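Removed from the display is one protein chain of the complex; every other protein chain stays in position.
Our next item is chain A:
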Amino acid sequence: MTWSEMQPLLSQACWDTLYMVGWSTAIAVAGGLPLGVLLVLTDRGGLLQNLVANKVTGQIVNVARSMPFIILMVALMSFTRWVTGTTIGREAAIVPLAIGAIPFFARLVETAIREVDGGLVEAVQSMGGTTWTVVRKVLVPEALPSLISSTTTTVVALIGYSAMAGTVGAGGLGDIAIRYGYQRFETQLMWITVAVLAVVISVIQFAGDWAARSLHRRGGRSGPAPRLRLLKPAAATGKTG
């Protein structure tokens, strides 16, 4: 295959991947963020403590998250048809991708929100804030750097999942690698695909890290970092003494 043959294939695949991942990330964030926040709020000691709801939701999230994606995709086919009218193509792949990513992202959100200092919640309550105020003014803004890192992780995971979406004719880079590289022995095209994937993932990871870090810097959770550095020599002397 010549480059002029490969180039349109690759750019179409790249676009398909980004299209599927972009939409499913958007849906995963829209669904996973509230779900993750609810998992924290309904837990023991939470503002909306409801252990039954918490256990049930937690269990659903666990099962959905550990389901192999290829099985989830097949299992969801009738639902996908109901939503998009088809089970083949980019749009059809977005449905299982998003549904697979919602619980994944929700767990990451839960971890990020749990890291927010409970004292801040108490402070806002003492000012007369509602639970909604606590979520809007404290939990989400204070966890934002972690939430951005979580989104990056989700995007990268979704790029991985989207390769499997090629099996339902959704296109994308994974599809190219399988159809041309594996089934037609176009080794060269496969390597180029791998390189493109590596570049895409690196760029996304870099952008996400940069965004999270710049928020950290502005928000000055820089506090703990120098304190740790101060603690280290003390710990070392403690060992010798």
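The rule is simple: contacts are C-beta pairs under 8 Å (C-beta built on N, C-alpha and C of every residue); 3 or more make two chains touch, one makes a residue touch a chain; residues count from 1.
Rule of thumb we're sticking to: contacts and distances are computed from a predicted model.
One subunit of the complex is not drawn; among "Peptidoglycan glycosyltransferase MrdB", "Heme exporter protein C", "Methionine ABC transporter ATP-binding protein" or "Carbon monoxide dehydrogenase", its UniProt record names it "Methionine ABC transporter ATP-binding protein". Here the missing chain is touched by one residue of A:S4, A:S78 or A:S126, and it is A:S126. Touching the omitted chain from chain A are residues 117, 119-120, 122-130, 133, 137-138, 141-142, 144, 215, 218-223.
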